[in-house]
Structure formats: C-alpha cells, structure tokens
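Can you read through this structure? Questions will come right after.
Of the protein chains in this complex, all but one are displayed in their positions.
Should a chain be cited, it is by its letter among A, B and C, assigned in written order, with residues numbered from 1 in that chain.
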Amino acid sequence: MTICTREEWMTIAASRLLWDGCVCFVGIGLPSAACNLARLTHAPEIVLVYESGTLGTRPDVLPLSIGDGELARTATCVVPLPEIFSYYLQAGRVDVGFLGAAQIDRYGNLNSTVIGSYDTPHTRLPGAGGAPEIATHARETFVMLKATPRSFVAELDFRTTAGYLQGSGARGRSGAPGGGPRSVITDFGLLKPHPDTQELQLAALFSGVGVEEARAAVGWPLALAAHVGIVDPPEARELEILRALHARTRQAHARPVAIPL
Amino acid sequence: MTICTREEWMTIAASRLLWDGCVCFVGIGLPSAACNLARLTHAPEIVLVYESGTLGTRPDVLPLSIGDGELARTATCVVPLPEIFSYYLQAGRVDVGFLGAAQIDRYGNLNSTVIGSYDTPHTRLPGAGGAPEIATHARETFVMLKATPRSFVAELDFRTTAGYLQGSGARGRSGAPGGGPRSVITDFGLLKPHPDTQELQLAALFSGVGVEEARAAVGWPLALAAHVGIVDPPEARELEILRALHARTRQAHARPVAIPL
Amino acid sequence: MSARFLTLADAIAEHVHDGACVALEGFTHLIPFAAGHEIIRQRRHDLHLVRMTPDLIYDQMIGMGCARKLTFSWGGNPGVGSLHRLRDAVERRWPAPLQLDEHSHAGMAAAYCAGAARLPFGVLRGYANTDLPAHNPAIRSVQCPYTGETLAAVPAINPDVTLLHAQSADRQGNIALHGIVGAAREAALAAKSLVVTVEELVDNLAPAMNAVLLPHWLVSAVVHCPGGAYPSYAQGHYERDNAFYQQWDAIARDRESFLIWMDRHVLRSVDHRDFLGRLLEDAA
Partner (left out) sequence: MSARFLTLADAIAEHVHDGACVALEGFTHLIPFAAGHEIIRQRRHDLHLVRMTPDLIYDQMIGMGCARKLTFSWGGNPGVGSLHRLRDAVERRWPAPLQLDEHSHAGMAAAYCAGAARLPFGVLRGYANTDLPAHNPAIRSVQCPYTGETLAAVPAINPDVTLLHAQSADRQGNIALHGIVGAAREAALAAKSLVVTVEELVDNLAPAMNAVLLPHWLVSAVVHCPGGAYPSYAQGHYERDNAFYQQWDAIARDRESFLIWMDRHVLRSVDHRDFLGRLLEDAA
C-alpha cells in the first residue's frame, strides 16, 4: 500500500465515483481536486462546470477561487453566471453536483450558514452560495467533508441545503427534481443513503480503517449498510497524478503576482 | 421647392423629429430610412436599435429585412433578441419607437393582425412582432403610414397595439410606462394627439397640401389642432442624402448573391 | 449525451417525428432552410411548428402540409409582404387548417427563455390593452408577490426538437454562432433534442471565451451542410439573397406555381447540395 494522507485518499475516492463524459458542477477545494483528478486519469471527457460561468474547463493547475483566470482561459466557453444557474443547473443539465458544508445530518441535509442562532450567531459561516439549487437540481450530489462529531451532527443549526429532509421518501414527495446526496465522501470512507429510509449509513471504509473510528467521528448512531465495502488504497498512478497536480498548483500560486502599477 | 415624392417627404419629415443622441427602436421600411437619414444629417450620434439585436448600428445601405448582415457588421454590438426586449425595451432604455400598421384609429391604436374577424379573416396580416411592447415601453412612439380611409379607420378590426385606448387619459390610467404615439407621420402631414382627449388631430400639413386632402384621406371626422403648422419641403441636402442612400441600397440589393454551392 | 455527426437525412429521420413540436430558429440570419427542406422531403406531417418569424421556410412547410399548429409572433416575408402559403392556410384552410398560437416578439422571447430555464412560465410587461390575449388563451397573467401588480404570463416553450443552422462545429460537436443570434440559443436550450446544421467542421473553434457557443453535450446531432441557411445567410460565409425573398412572393402567391416549384426544387432534389444546384441551373 502506498502511504498517503487521508485527504489524498478522500480526493481519490471521490474521483473514482465520476465517469467519463459526466457533467459535473464543481466546488472549490477537495471537489475541484477530485474532479480534475478524474479528468487527468479515467475520465478525460468529463465536463467541468464552475459556477463562475466557465463551461468545460480544463485547468492545468487548481484554482484558489471559483473564478481564477485559469478556468476562463481553458474553458470551452464562459457564460454569464445567471445562465449557469438557470439554463444549465435549473434546466437539469448537470449530472453530479459536488457540495461541502460545515455540518451534515443523518439525512444528508447541510448547513453552511451559521453555528448558533441566525440572529445572534456563534459563528457566522459564508452562506449558501450555489448549494441549495445544486442540491435541488443536479441528478445526484456528492458531499465531501471531514468527519468529526461537530460536523456530522444529530441536528443542524440551520438547514442551508436540503438532502433527504426527514428521510423515508420525504425528498421525493417534496418534488425535488434531483436525486439528492448519493455519496458522502469523508476521511474514513463513504456513507450512502439507506434505500428506504435514506438515512446515511456506512457503505465503505478505507482499507485498514475500523468501524469504531467511523462511529466515533459521527455525531449520530451510525448504522452499517447491508454490505460495508472497502475503498481500495490509492494506486501509485493516481497518487502521482494528484501530487503532481498539487505541486503545479502550489508552484503557480507561489509565483508572485506583480502589482499592476 | 424641390420636387419630391410624398414618400420622400414623409421620410424627411419623420427624420426631422429625431434628435441627436436619441435611442431609437427602428422598424423596417420608412422608419429605417427616416432614422438613417437623421443619422446622416442632423443626428450623427443617434443610437439605432433593431429588434434583431443590433445595438448602435450604422448601416451604409438600408436593410431589406430586420436582420440583414449589414446591421450586424456595423453595430456596436449584437445581443440575443430576448435581451433587446427585456433589458433594453422593457427596461425603459428606448426614447423613440417607430411603428407602422395596416390600420390606425383616432386614438392611435393600431392593427397589424387581421382584416375581418380573427377566426375567419378576410386578410391575414403578419401580426404583432415587436409592436405591442414597443408601444408600451418606448418613451414615445412615432407612427408612419400612408393615409386612406381604409388605413385611417373609425374602428379597428383588431387592436394589435395600444395607442391612447379610448382617449381622455385612458392610457395613463392603464399604467402604460411609455408616453404613447406623439406623432403620426403620413403622406399629407402630421397628426398629433389633443392634449386632453388624445384624439389625433391635424397638426401640420406638407406645404401646398390643403386640409380637404387630409380630411378625405382619414376615415373619421378629422379635427384640426389649435395651430396647424406647415411641414417645410425637403431641403436639397436632405433629399440628396436620402436619394443617395436609396441609390446605394438599390445597387447593393441588385448585386446578385452567389448561391453557396 | 454527446453530439453525433449524421447526414441531414438521418438526423431528420431520427429526431423529427410526425406530430412533434418542432422549432427551426434563427432570426433572419442562419435560418435552417436545408433542415426544413429535408422535413418536407421526408413528408413529415401534423407538426406543431414554432418560430418567432415563420419566414419562407415555414411558408414552404405549411404549404406542403407539414403543419397542424403554428406558434409565432410575426408571419411575413421581411421587407416584401405576405407569406402567401401561411395566409392561404389561415384564410382558406389550404392545404389544411392551421391552428394559431399567436404572440408578440417580447412574449415569445420570454416563453423561450422560460423553456431554456425549465420554468413553466415566463413573465413580462406585455400584451397590455391589446386583443391578443382574448384570442389566445395561452396568454395569462400573474400577480407580483411584492407590489401586487398584474403582469403578463406566457407558457414556456419546450420543443421536442430544435433545429438550428450555425457557422461551425468542432470535432467534439461544440457549435459556434456569430452575428445575429435572435432567440436561437434559448430555443436550443429549451428543446428536448437539438439538431444543428453547420457551414463547416473545424478542428478547433477560434478561441473566444465569451462567444455564443452551444457545448457538445447539449447537441443531439451535428450535420455538415454548407449553404444550409440559403436563401437566408450565414455571417462570414454568404449573404442573404434578398432577390430570392422578393421572387418568392410571385412563386408562392399561386398554389399551382408553388407546388411546381416545390416539386422541382425540394421534392425532386436528393439533398441540399442538389437543391442549390437546381437553383444554379435556374439562374443559368
């Protein structure tokens, strides 16, 4: 087994869930790394859509922001942001939406708005961005976040983004066009919704990780799927390509930008 | 006095109503000739908007259709048609809208839909196009059409486009944002709305034309404005520029287009 | 879904079915004449035709009996006069009655935008104090939840298939248009499937990050069809044949001369190249 960080493993596990040609609405950070890794490995024709309006982008280095010039330069085309949300996302043109959050509950509902109360917050978070409508309209969503009992919680402080609501078909009954969170990729493995209740269950563990570690990281009593699979460790090639991508990215971001004077 | 046709005189009379810098929503035919004549004479900075999406266009020859390539080639920019109607016209960005019609009534309401009944028409006309919303949103509209008792009628067969409705403030009460038809340019002179009733009245005659000619051409009892002015005959320069424009246009349209094989 | 490269005959056979709702868009510019002719050649019928400005190609399709319904906002021969076949269908039900779903440009543009966004309706300040809503029950109203104002509503247009003509496609099937685009992009995005004929296939589209482009994964079929917009035009390739538009008035005015012309030029031609060749012969 190749030695790697949990973050690398998460990224690689997520990239493996993507297929060639899939249209992917990408968020910054781990999702962006995972999607570009997929493009550089098994899914060369994956279509990456960033909410900044860049369609079919093929960045050589990972963007720091959602709208770096690299994304525009390497895109098939760049359209105004309102079109991305109305003509692409809302129109049902997106296969996979990638989401992160500060909190997730057992039904895949997400909070990225506030810790504490909305009016007198303990911690004010950045807010919704594109997430509520990505979660509504993408055919399926993948959620990526590291697990602690403070992030995988029994109850959200604020529901920014709907997953399966209260489960047991509630999402379907609400008329949401997209399929909801089909995979949660975290730093011990994958959670997936139970087919009937939609409660997130442990579906796969990174090889070498035990169930107890998973249970300790999750703030609700974590149920096991009928079959708990194993996420194979990164292959040398995957790791090499991911690390080269990160190295190129670090190098590019370290290059000083001349102050335009 | 320079000898000219009534159509030339109408065109020149209409062009004189336009001012430099005014944003003008242009229709094909006489309005297009009048607007471009204004641009080539006293209003070099007039902004011509055609519904095909060409903004600030400066055609060298008059287009036959509303979307000739000449309009795109000489435009400041070309935008999608929905934007012309929502972001420009509906947004109140147009000073003057030019309209034609098959029929006009005494309150400047227009018919360009049908002669006879809608379901069993005597003559099916092309229909509304941009007219209803041009009439609603342009700060003012100018209507150009030749007068006969069949075109200047007591009652429209179909109201395609609202002028002053039933007059006496009805348009204002309806909440229409634009000011309505401020001038009707026809082949004997100009009609303008009465300040209180908004009934179209004879406001000016081409010099040498008598009131009786005007009355004979209008299908309702034509009232005279408090002051009936005189439309000066075309100046030599106006006529020269207009005729050169038409000559260039005829020449360009007569040039055979190679079949693209 | 990724774009497939087909012949025009195959693309029409596969994507345009009898009874379907079909939009051939392009505002004066880039009108898909070749595609319309192939629909006539394949004898499609009972179509619900959608197009802001029906133009000659719809005059031909209506006159040849392809249509049962027309959604439109201006039906004339631009700068010339009437579409005689459209008029004959409406005034005298020849060759068949034609149901009208009549709009203004602003209303139809809003309906295409709603369709592209997969919203069920579009909103505009339109149709005010006109007789159109009285004759088209599809024009309704909606109340602003903030001001209480009543605005016009139109139902979204979502054609079964939209057909466009464009300047170029690359090998992936990305489509580039430039010049007057009308509501072509919205009609394309609103459709369930999208067929595009293009002037040329190129290895790589010219880089233009904010250009009007339809990504390949929205395109059902790409057809290489030079001259496919003639007698309309393709900016940068050939000009609008205004003379043909003027000649059409005489051809279409009379049922018999229309049928003879269609038979010789469209029905008996095997494809668009042949069609253009026959026009060249006429001109010789």
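Here is the rule we go by: a contact is a pair of C-beta atoms (placed from the backbone, for glycine too) under 8 Å apart; a residue touches a chain by one contact, two chains touch by 3 or more.
None of the values given here were measured: they were computed from a predicted structure.
**Q** If you put the missing chain back into the full complex, which of the shown chains would it touch?
**A** A, B, C
**Q** May I ask which residue of A:Arg6, A:Arg150, A:Arg237 or A:His253 touches the chain that does not appear here?
**A** A:His253
**Q** Consider the whole complex, including the chain that is not shown, and state which of C:Glu149, C:Glu200 or C:Asp282 touches that chain.
**A** C:Glu149
**Q** By the contact definition given up top, give the residues of chain A that touch the hidden chain.
**A** Where chain A meets the chain not shown: residues 28-29, 51-54, 63-69, 71-73, 78, 80-82, 85-86, 89-90, 113, 118, 121-133, 136-137, 158-162, 165, 171, 174-177, 253-254, 256-261.
**Q** Which residues does chain B use to touch the chain missing from this display?
**A** 21, 23, 45, 47, 55-56, 72-73, 75-79, 86-87, 90-93
**Q** Taking the full complex into account, what residues of chain C touch the chain not shown?
**A** So the residues of chain C touching the unseen chain are 118-121, 123-125, 140-147, 149, 151, 153, 155, 177-179, 181, 208-212.
Throughout what follows, only the chains that are shown with their structure count from here on.
**Q** Averaging over Cα atoms per chain, report the distance between chain A and chain B in Å.
**A** Averaging C-alpha atoms per chain gives centres 57 Å apart.
**Q** Between chain B and chain C, what distance separates the C-alpha centroids? Give it in angstrom.
**A** Comparing mean C-alpha positions, chain C is 28 Å from chain B.
**Q** Show the residues in chain B shared as contacts by 2 or more other chains, in ascending order.
**A** Answer for chain B, listing residues that touch two or more other chains: there are none.
**Q** Give me the residue numbers in chain C that touch at least two other chains, ranges are fine.
**A** Correct list: 186.
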